[in-house]
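Reviewing the structure listed below.
Every protein chain but one is kept in place in this view of the complex.
Labels run A and B following the written order; every chain starts at residue 1.
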Amino acid sequence: MNLFAAISTEPALWSPEWLPRLPQRLVEMLLGFLGAPEWLVSIAGFLVAAGTVVGVFLGGFALLSLIERKTLARIQNRIGPNRAGWFGILQPVADGIKMLTKEDIVPAKAEKFLHLLAPILIVVPAILALGVIPYGREWTPVSLELGLLFFFAVGSLTELSVFIAGWASGSKFPMLGAMRAISQMVSYELPLIISALGVVMVSGTLSLPLIVEQQGGFHLGFIPAWNLFTPWGFFAGILFFICSIAEANRCPFDLPEGESEIVAGHMTEYSGFKYALFFMGEYLGLFAISALGITLFLGGWQAPLPGLGFLPSWIWFFGKLAIVIFMFLWIRGTYPRVRIDQLMRFAWLCMIPMALLTLPAAGIWTILNRDGHGFLAWAITVPLLLIPCVIVTVIFNRRLASANRTYRFAE
Amino acid sequence: MIPLLILSPLILLAAIGAVWMARPVHAALMLALTLALVAVLYLALGAEFIGLVQFAVYVGAVAVLIVFSLLITRPGDEAEEIERRPRSLVTGLLCTLPVMAVLAYTAASGSNIKLIPWQPKLSIAELGEVLFTSHAPAVLALAVLLTAVLIGAALFAREPDKTQDDSSEK
Partner (left out) sequence: MKTGKPTRWVLPGLGLFQGLAVTGKNMVQSFYKKERMTTVQYPEERAPISPNFRNFPFLVYDKDPKAGLRCTACSICEKECPPQCIYIVLDRDENGKSLKRPKVFDIDLSVCMNCGICSEVCPFDSIYMDGEYELSTDDRFGGLLFGLDRLSKSAEYHMKLRPEQASEVMARRKADEEKKAAAAAAKLAKAKADAEAKKAEAEAKAAEGKGEDA
């Protein structure tokens, strides 16, 4: 079982890089000291390593649920939660207690087992996906050769669990929400994966730690050699970002749970802890997809400027994560929700063609750069991407976005 | 061997569930479970790439598409379905006969089946190279077929009275 095998090489003792893996090492040393057998030590170490990641991101989830409310409040010139604890720092705790003590209601028409299964199935893939991300130079919880593929494979489970949630609730709004969610996620998964493919083409590997390592170094001494700062990477990164907003079901693509239209979509019939699990799954998914975006386009744990390498690499990773998450919040606070037909049109008429174009651009870029024609690479790929982008935007803006929608049933 | 022993009964059970469930949605979910378990089996046998692709494509796309098409269609009568079961069972068993025959023939004819020695793992780069060099015609044919299917689906999905709509808009 190669899946659980390779935990990356041992870092030097007491280096700051080592810090996130301190619990794992401590447990391993303790068990080794107590004379536990080898397999027990490794299993315990693995559990603790997994627990560290889950713990970090559950903490991040709690913090984000507060920060999101605070940020949105500031955008709307409000203050936000500030009652529980110092500046509302205990608000997540209060929310958690509230969620846990609420009554768990299962509708009479629900499929009991599937109704229970769905919230679990939504958290599991998010946590699994978080496991393969390289958080630091020495901190990749599970270093897989096929990390990217693994990420998308487990990520695709989310659609199924959303469907199960919508269908098992046995009522209308969850069903509608599930239909919207599935059509949206299927449509946006395509450009998401295609835009990630460019990175795979250029780096020639599916292993996430290797992809990050290839983005090390600097152009001209100060521009980091991240994929974002190449023409194809710039476009692919933006496409990836837009798609990840849609995949994470966040505003302006939050149709599956648009509360003004279909209550809460597939989560309508859930309450108490199950609802909290959905909430958690959604935020963990957001973390996972942002982490993947950072890994692919923003250089993962690489420092943004030369000479900043003295800080431990995972600090850079989480700093970038914070910025990306803030972009999500900012966008949520700014844009209104799109209509379902606009959403689908945008996916199939703008995103997918542009994502497909990044592939030849990435190929041309790689070949020309390999042969040393750096300038030619820029000269070809920039127009190759920019001109279609402008055309697509103008057409979409003129014709499609403003096209009147015909209502067949509600006139 | 151990993963095979544990997983194959599970896969069989899930597969039987997929054909036995009266509700189409249950059947589809059992199908998804079957496909996922097959993916796990691949992973357990060390074929990581094929396992993950199986998971991404079959569980993530095929099962979701089946489920989605179930969402937008009207469900049939369950009682009727249950009533129809004996006949369906006979038909289904008849359909499996060729497969069974092949399996039986292989099992009977072959004491010459030997365990395949552990192959060095195929790297993805090699896989890609094989796909796009020696197997390129097959890949291209598949791509053409899929494109044709996509265009056909788009044509079917198009509203037939599009021109009228356009004229009424003006």
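By definition in this document, a contact is a pair of C-beta atoms (placed from the backbone, for glycine too) under 8 Å apart; a residue touches a chain by one contact, two chains touch by 3 or more.
Computed from a prediction, not measured in an experiment: that's the story for all the values here.
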item: Touched by the hidden chain, restricted to displayed chains; value: A
item: Option touching the unshown chain, where A:N77, A:T101 or A:S260 are the choices; value: A:N77
item: Option touching the unshown chain, where A:G333, A:P353 or A:P388 are the choices; value: A:G333
item: Sites on chain A contacted by the missing partner chain, in the whole complex; value: 71, 74-79, 330-331, 333-335, 390, 393-394, 396-397
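Please note the rule applied: only the chains that are shown with their structure count from here on.
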item: Distance from the mean Cα position of chain B to that of chain A, given in whole angstrom; value: 28
item: Residues of chain A defined as touching chain B within the complex; value: 1-3, 114, 144-146, 149-150, 152-157, 159-160, 163-164, 167, 175, 178-179, 182-183, 186, 189, 204-206, 404, 406
item: Contact footprint of chain A on chain B as seen in their complex; value: 25, 29, 32, 39, 43-44, 46, 48-49, 52-53, 55-56, 59-61, 63-65, 67-68, 71-72, 124-125, 165, 169
